[in-house]
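As you look at this complex, bear in mind that one protein chain is not there, while each of the others sits in place.
Right, subunit A next:
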């Protein structure tokens, strides 16, 4: 790391940029509603994301009810099932996870962690949230549109996405979906530019890139990736919108639909798949990298030990981000691609295991002989590591062409991506909320409810998704509303499906406890103080809790060391804050 400098204070260069001009709200509306303060925007983003996420949660219950007890619920028709499935996937991936990690945690943590008073362009940042809200409202509107929301699956593959056989295909459903995505991308770009420029150009004195907490590295890299990957989705959405609304044929081949020749001619559905997955695969890591970063900080803080191999952790994040742009076609092995392409994409896919494994080893080595406090954030962080490893291992199967082809479009795939990019990042979301809630609200979340929430969620997630691997291995296809009397499917699958449904409903109930806890603890939680976890990073060293407008007091903090000075031998306490000018007597990093 950086050299051990006994007189670090002398080496801090002078300020290069003057104080930023802050916007001071002068009314309730500009303080809490049309707010330009990144912390308020963060809470708006998070609240909206969690609210729409609740819709996705309910949709998952309805899907599980249908799969576990087919034929019992009259209102879940096959069309409705497809709509539930599509909306569940789209909401979870884009409107919940992306928005929460980047818009929520990004907005709250980046300025605080890099020592800035706010994002560099607060007004643009505010617009970002309102356009995101508009995107969410358009998405919600599709539930009430004639014919309902689109049921094309979250991948929206043409030609079926805009044909009459698909729910919402010829109605407004698919149009609202595409418009909502376009709006989301515009809104995200406004926020994303802010996050990137704030990290690159608005750090406080002494805060070098290699002293950034890994949380910032994760969010930063994910934002850069999003700025480069979302354009592909944007273009795909615009083109499909044209195909659907004005009859062009970008993605639509000549096709006979319901006995009639459709007016389309000569388009390429595979081209959509390429555009979609050029966005879609980086999207996996747009969700995963913030989780990687946050979990690193959680583990280091709650194990009272410096992160193992900080530099490698940073390069692993950057490496994963870069590699994820050259693996997209591993989602398309069954699309009939040239075998050499399959070979190329399988190779790049498996290479990603290298930086990922570095990260997992480093987390485990950080834990090794650490002073592990099994706090709720730590429990979630540990649960993330095992879940991510489990989900990653099945990725090795699906990354290989010959193994993927028979497993493709089975419940095995569903189990895999839920473990690796569903459950794992969401465990980090929970861990992060338990970790930073005291800073945001000034109160601790209720411990008993928190532990109940953790254990039910963690064990429940395994009860849901482990059996699903088996269900997939025996050949049960995904996206089927019911299986009927299919000869090759053993009766155990039906029993397991009932079991999974019961587990899913139980886990869903635990999330309601969590939501209740969020509101209950605002008033009734234990007072947290400024630094309840005795953490080193700058957000815990603010003048007050919650941090005031402008984040820090009169003077911005000056950073003298990296973010991981825990249990430094000889230090009076077991942590040294990043803005603590005292020389660390021995060991440790200056």
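Just so it is clear, contacts are C-beta pairs under 8 Å (C-beta built on N, C-alpha and C of every residue); 3 or more make two chains touch, one makes a residue touch a chain; residues count from 1.
Basically, contacts and distances are computed from a predicted model.
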Complex member absent from the view - protein name from UniProt, among "Branched-chain amino acid ABC transporter permease", "Na+/H+ antiporter subunit D", "Cytochrome c oxidase subunit 3" or "Phosphonate transport system ATP-binding protein": "Cytochrome c oxidase subunit 3"
From A:78, A:247 or A:406, residue that would touch the chain that is not displayed: A:247
Residue among A:216, A:316 or A:559 that touches the chain left out of view: A:559
Omitted-chain contact residue, chosen from A:197, A:512 or A:543: A:197
Sole residue of A:54, A:141 or A:271 that reaches the chain not shown, by the stated touch rule: A:271
Candidates A:68, A:206 or A:481 - the one touching the absent chain: A:206
Contact partner of the left-out chain, one of A:23, A:341 or A:361: A:23
For subunit A, residues in touch with the removed chain: 12-18, 21, 23, 120-123, 189, 192-194, 196-197, 200-211, 227-228, 230-232, 234-236, 238-239, 242, 246-250, 263-268, 271, 275, 278, 559
